[in-house]
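Every protein chain except one is present and positioned as in the full complex.
Up next is chain A:
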Amino acid sequence: MDQTEETDAVNRDELIMQQQRQIEKEISDTIPLVSEEQPVDSLNNEYMGDDVYGSKVRDLAAKYRAIRRTRPDGNCFFRAFAYSYLEYLAGHKEDYDAFKELALKSKDKLVALGFPQFTLEDFHDTFMEVIEHVSPGENDKQELHKLFNAQGYSDYVVVYLRLITSGQVQEGADFYQNFIDGNCTIQEFRHQEVEPMYKESDHIHIIALCSALNVGVRVEYMDRGEGGQVKAHDFPEGTDPKVYLLYRPGHYDILYPN
């Protein structure tokens, strides 16, 4: 490769990044970070005349009263989880107090695991501020919705949950190593798949976050598979779920059970 080709390669890199930003901007201009509640059968609009999905949407609508959509930006699992759990906590004083305590302590634990104190504090403070805003009693549902649609707050919450998840993977390295494909080390996995924004979540992220925060999550899987019904999976298995999510390949939304 001579020098002119190399300069071209540099520009191509730049162009790819620019185009990525452009696509992200288009998505962010048209889709809110978290939508209002919508009827479950609004999903049908996306699957006109598709029998497989049609019957699964009917099945889902029989179990859930509403869906709340999240922006497909790779952070959807973390954002959906946080919104849904905080919404639950706003109505459950005891769980709220326990979670606040756990959240308060989480910072020192992450510092001990080697995260940079300076940025950690930044995200932790914002995280605590958001928790403070949804304390039961105040119970202003609009407040949570407003915070989660303010990019700054919303993304800071996502970052902090990513750090908690990464810390959990580090702590349980022996266990999580079994779920990591190929030659990726735990460190590489944390730095490449968990900590960076916009990286999509997999089972391992869900399991780690649920165990770190001690929260049960039920995910309803909806894909092109046979059977005509959505498939529920609880994380960790056998727990009583507080958060309900819909998974369609590549994306998570929030569900509200009947």
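The working rule: a residue touches a chain if its C-beta (ideal position, glycine included) is under 8 Å from a C-beta of that chain, and two chains touch if they have at least 3 such contacts; residues count from 1.
By definition in this document, contacts and distances are computed from a predicted model.
For the chain that is left out, the UniProt protein name among "E2 ubiquitin-conjugating enzyme", "AP-1 complex subunit gamma", "Ribosome biogenesis regulatory protein" or "Eukaryotic translation initiation factor 3 subunit B" is "E2 ubiquitin-conjugating enzyme". Annotation: of A:Leu43, A:Val57, A:Leu120 or A:Val169, A:Leu120 touches the absent chain (contact as defined above). The missing chain, though absent from the display, is touched by one residue of A:Leu86, A:Leu163 or A:Ile180; that residue is A:Leu163.
The missing chain, though absent from the display, is touched by one residue of A:Glu87, A:Asp155, A:Glu220 or A:Asp253; that residue is A:Asp155. By the touch criterion stated above, the residues of chain A touching the omitted chain are 1-3, 6-7, 10, 13, 17, 21, 115-116, 118-120, 122-123, 151-152, 155, 159, 162-163, 191-192, 195-197.
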